[in-house]
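Notes follow once the structure below has been shown.
Missing here is one protein chain; the remaining ones are kept as they sit in the complex.
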Amino acid sequence: MRRDTLREIIASLSSAGTSVFRFGAGRRRLSLEALCRQLLDLRGEASVTVVADRLLAAYAELDDDGRARFFATLRDGFGPDLAAVDAAIARYRAAPSPESVQALQQAAESPRQEIFRLLNTAPGGTAALIAMRADLMRLGADAPALAPVERDLGHLLRSWFNRGFLTLERIDWQTPALILEKLIAYESVHEIQGWDDLRRRLADDRRCYAFFHPALPDEPLIFVEVALVQGLAASIQEVLDAPPPAPGAAVAADTAIFYPINTCQPGLHGITFGDFLIKQVADSLARDVPGLGRFSTLSPLPGFRRWLLAELSAPASEIALAPAERERLLREPDDWLPDAPDAQTYAALLLHLGAVYLLRAKRGSEPLDAVARFHLRNGARLERINWLGDRSARGLRESFGLLVNYVYDSRTVAHNHEAYVNAGHIACSAAVRGLLTKRPQRRAGARARPGAER
Amino acid sequence: MRRDTLREIIASLSSAGTSVFRFGAGRRRLSLEALCRQLLDLRGEASVTVVADRLLAAYAELDDDGRARFFATLRDGFGPDLAAVDAAIARYRAAPSPESVQALQQAAESPRQEIFRLLNTAPGGTAALIAMRADLMRLGADAPALAPVERDLGHLLRSWFNRGFLTLERIDWQTPALILEKLIAYESVHEIQGWDDLRRRLADDRRCYAFFHPALPDEPLIFVEVALVQGLAASIQEVLDAPPPAPGAAVAADTAIFYPINTCQPGLHGITFGDFLIKQVADSLARDVPGLGRFSTLSPLPGFRRWLLAELSAPASEIALAPAERERLLREPDDWLPDAPDAQTYAALLLHLGAVYLLRAKRGSEPLDAVARFHLRNGARLERINWLGDRSARGLRESFGLLVNYVYDSRTVAHNHEAYVNAGHIACSAAVRGLLTKRPQRRAGARARPGAER
Amino acid sequence: MRRDTLREIIASLSSAGTSVFRFGAGRRRLSLEALCRQLLDLRGEASVTVVADRLLAAYAELDDDGRARFFATLRDGFGPDLAAVDAAIARYRAAPSPESVQALQQAAESPRQEIFRLLNTAPGGTAALIAMRADLMRLGADAPALAPVERDLGHLLRSWFNRGFLTLERIDWQTPALILEKLIAYESVHEIQGWDDLRRRLADDRRCYAFFHPALPDEPLIFVEVALVQGLAASIQEVLDAPPPAPGAAVAADTAIFYPINTCQPGLHGITFGDFLIKQVADSLARDVPGLGRFSTLSPLPGFRRWLLAELSAPASEIALAPAERERLLREPDDWLPDAPDAQTYAALLLHLGAVYLLRAKRGSEPLDAVARFHLRNGARLERINWLGDRSARGLRESFGLLVNYVYDSRTVAHNHEAYVNAGHIACSAAVRGLLTKRPQRRAGARARPGAER
Partner (left out) sequence: MRRDTLREIIASLSSAGTSVFRFGAGRRRLSLEALCRQLLDLRGEASVTVVADRLLAAYAELDDDGRARFFATLRDGFGPDLAAVDAAIARYRAAPSPESVQALQQAAESPRQEIFRLLNTAPGGTAALIAMRADLMRLGADAPALAPVERDLGHLLRSWFNRGFLTLERIDWQTPALILEKLIAYESVHEIQGWDDLRRRLADDRRCYAFFHPALPDEPLIFVEVALVQGLAASIQEVLDAPPPAPGAAVAADTAIFYPINTCQPGLHGITFGDFLIKQVADSLARDVPGLGRFSTLSPLPGFRRWLLAELSAPASEIALAPAERERLLREPDDWLPDAPDAQTYAALLLHLGAVYLLRAKRGSEPLDAVARFHLRNGARLERINWLGDRSARGLRESFGLLVNYVYDSRTVAHNHEAYVNAGHIACSAAVRGLLTKRPQRRAGARARPGAER
């Protein structure tokens, strides 16, 4: 079946002369506001596409000031008709009913929502709207009055990027370079060092999956990298630096390590796909790789050091440390190297503090750590804290090199999720819980006691 | 790139035991209402998919009474929180602002909208929601109180079936049988008489195009059939019964005849794609078939006879007929055969009445005839009325066999559209306009005066 | 990746004016013989494509006489240079060596082989050559002198249609209609009665697989239809007339019945794919349909009645029948209906004779029956002869309604194959072997004794 995408055809429509039919209001230059009005007027017509295309082209040429003015126009000039809102309120007050409250809701809907819907008909419209929302969020940081516009657009994007419309695709060395280079650009947790590194991350003992939306076939929305390994990996460098298997060699793995999840579209911020991604990928892997019995992350504690230093300086901290320990932690440089003669003692201290951070430091009833919130809410178990799990400059700077395994266990994930959501209960291995008790440790790390892991 | 659609994976998720992770609230049977509440509770979780699947399965087993009860539950139990609405009204009244009116709009949004969005995550969710809206419209004919539910669902579908997400695809003999059999099922204007007839309609001198949505790859939403012919075709039977060209023979055509547009999804009623379809297809054809210079429809006047008989019986009709003419028209049987000795006189009479119907009979400021409204609004010109253009039983019964050519002329389509929308002006050939004057005709039909055609 | 097939581009090349480069020897009309010489002259040039295209077009316009003349030209005018052959013989005689025998072989190769290779570069060349070989075989029936030409072309096609280049594809309701209609045309064993019948044969409890060659993507080379059933099916009408399963209903089958294998390209006669097809399909099914434990055919005995009538008329037949039995079999009409009061006795007689035919009637050391030779050579076991397994007119006319199950048993297929090929041993169930003994039977058919089946 031949396929002329709408977009290809519209591309020809919108350049005068190549289309059979010439649309719309001539070629004269209109203000963005006038184009918005024209869009709403044309609503049901085919020519809406051409006007939408023209509006997006004009928007693309604006600088930040111009964009902020355009957003202010959308906010002030394309809000609901307040007289109609008042009338709908009156009718609702007179007779509250499903009909009258719905009528009120419709009266209160902003015409700018319709403008966004119409802009989507332009070639590249969806991508342009996502970029527009990214602009709104960036500019909105300094101009909170733009928030209603951002919320309207976000509402629409959330509806369109409904998970029912997404496809999960495996990314490998057969994937077009156009998409692969985006992985290199978007991977922000453990940066991809060029094409050779990427190729290694897509070798036979690795997996990469991404969600795509049909309107953006070349743009991954979110992706996860997975390493297939023997045993529960404890160090990200071990994973990243492991040599690839020989071509054609069988991959004998019992554990899938999800090592980073990256979102790719700032304009889709707040529209979550990640919870879904991990479980779907686990399912896909379980069917693909016989012998795979364990699914775990290797996750950062991005706020650990910041929290710790704040605690150490706080007048009333719960953390009880010897003054020397306290001094040392405060003094430790960013690129701190854990080669001191007392490394083991120091490791024990940091593992203890890591456990305190994950289990005791709270934001409301949930852990302070965003990554922990994400996985625990998903039903994972806090399995192990790894001493020097991340030796990168960033890992040392942000979390003294600690890294965490969250395990997704099919037998307990539903129960963990319920207990966490309903009662704030954190599923946690005995080993990690044991770290809460500060005491002399004979050996470095929970890792050394495999018996306690499961 | 391998592609595991979300839907395939979810299909495995939702059958217990095949998934790595078992989700949600056990296996016990819940009421539809309880499942709706569970959906809203789980909102952000992966398990929402499984609950959505379960709800849709339960819905599928309901009879019409059960479905009506479910819709009533959605209306009464999943409307907005009225206390919150009242509070939002109060805040809005106190300080009308973009923020407060948006907050009001959000407070007035029904949670059932969110339920629909969550149902879409189930495998086959989009198709199930379209079917649900078809149910709502069917049952709503007798139960107008269901209208708010139907409107909420319709609002969502209109947003999802935004034209920016649709693809235009050519349908030919290379198309999967699965899709082709749907054309046979959905063609309601000029029924397709089985596979041989379909094959002829997809031969080298024919074209068929349809809009598809990515979530429904096997379901055409709307399609149009086109015949590539020499000269402006005047009879649908001539088009349908013309022998196919020899394989490989060149197609020398100067005119594209759009002979029916069919919509396929009752559940998408009111979400219009047709205006867009004709112009895109014309564009695609112009690039594909060199030498093509004219784009015309061959369209029915579905309400002509009904209108005429009503006029004849009305006390104060504008139509002035001789009593014998009047009597005869009223008496004419459904399967009326135009073989009378005075056929030419009769033809002249009916062509005159057809012109009156199309140009004078109004609904508001627009023509009474829905097909005329559609094409005139699109910028087409009423070019010719064809005597015995449709000799089928239906054609005779509904419109005394008349058929109309609406011509899409690239030089005038924009102007016609504007004049129609702004001033109600109908673009019309001199030949058709001439038919308004009732007078003796020497020969049958506008068709006989080719000089007047252009 | 965009793909311009060679063929599309050549299509434009060969129509003067649309190509950037105009090739070859002008536009004047040349004889086929002259075109052949031109082909050989141009050999390494791009323009060979255009000449090949012209030659094939000229060939297509010839009637049978013209084609026969063209083949005679290929035989007489494009054979090897005999002087060169004689010289190569002399060199070989003087010094037999790998080099000199290879040089002899090359000297004896006909230039017409190279002509065929060059014709393949035309658009549609491969299909045209297959059609040409079909012509050669058809015309060769009356003109055996064309055999060397046919063998040269056959040699080339056998090389090109090497099994390593074929793909096995499943055909279902998602397959393009263009391919499906070919199944209807090519199925000659159990004719497909139009699209409804085809659809039933592609339902969830059926399978259809075909081999394709990359140069003929729309042309199945050979296909097999499979029914997934419970138990060993005994009647083709039961299989063909069984209602399809409800949509979405699970298919619980323990047996795959291969009911016909059809070849599609007469021009590829003698190039065998069938042995490979059954085993590959069985493998594909075993992975696809859990629970499938038995693979069997339901096969005709196409020569049974012909053989039997010849035996009955032969002076010295091994078949000992009572005169009344003999008379009756000779008298039985083509559309014989097995409803006589002595049906059971008669059934026993025919089952006995069927067993004799399959196990005793020989062509050389192999069974006379071509279908039996095919499956036994493949390693299948002659499992059961079914009384009234095929009640169709053809089944009754050709084999008194008998039908055979050949079972492919993974544990014995290799052993059966070896024993058959090396010692002429026929793998056979005890039940069938028992039928060789002619005796009064209590119940009709081997089918009635399931205990003996395995």
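Chains: A, B and C, in written order; residue numbering restarts at 1 for each.
Just so we're on the same page, a residue touches a chain if its C-beta (ideal position, glycine included) is under 8 Å from a C-beta of that chain, and two chains touch if they have at least 3 such contacts.
If you're wondering where the values come from, they're calculated on a predicted model, not measured in any experiment.
Engineer: May I ask you to name the displayed chains that the omitted chain touches in the full complex?
Structural biologist: Within the full complex, the chain not displayed touches A, C.
Engineer: Write down which of C:A60, C:L82, C:A370 or C:A393 is the residue touching the left-out chain.
Structural biologist: Result: among the candidates, C:L82 touches the missing chain.
Engineer: Any idea which of C:C36, C:L166 or C:L301 touches the chain not displayed?
Structural biologist: C:L166
Engineer: Among C:A60, C:V101, C:A314 or C:A370, exactly one should touch the missing chain; which is it?
Structural biologist: Only one listed residue reaches the unshown chain, and that is C:V101.
Engineer: Of the residues A:L180, A:I222, A:L301 or A:C428, I need the one that contacts the missing chain.
Structural biologist: Hidden-chain contact among the options goes to A:L180.
Engineer: Determine and list the chain A residues touching the chain excluded from the picture.
Structural biologist: Those residues of chain A that touch the unshown chain are 173-178, 180-181, 194-195, 199, 218.
Engineer: Spell out, residue by residue, where the missing chain touches chain C.
Structural biologist: Listed in rising order, the touching residues are 1-6, 9, 12-13, 19-24, 44-47, 49, 75-76, 79-80, 82, 85, 89, 92-93, 96, 98-99, 101-102, 104-105, 108-110, 117, 120-122, 125-126, 145, 147-149, 151-152, 156, 159-160, 162-172, 174-176, 214-215, 272, 275-276, 279-280, 282-284, 286-287, 295, 378-379, 408, 410, 413-414, 417.
The criterion applied here is as follows: only the chains that are shown with their structure count from here on.
Engineer: What is the chain whose Cα centroid lies farthest from the Cα centroid of chain B?
Structural biologist: C
Engineer: Identify all positions of chain B at which a residue touches two or more other chains, and write them in rising order.
Structural biologist: 174-176
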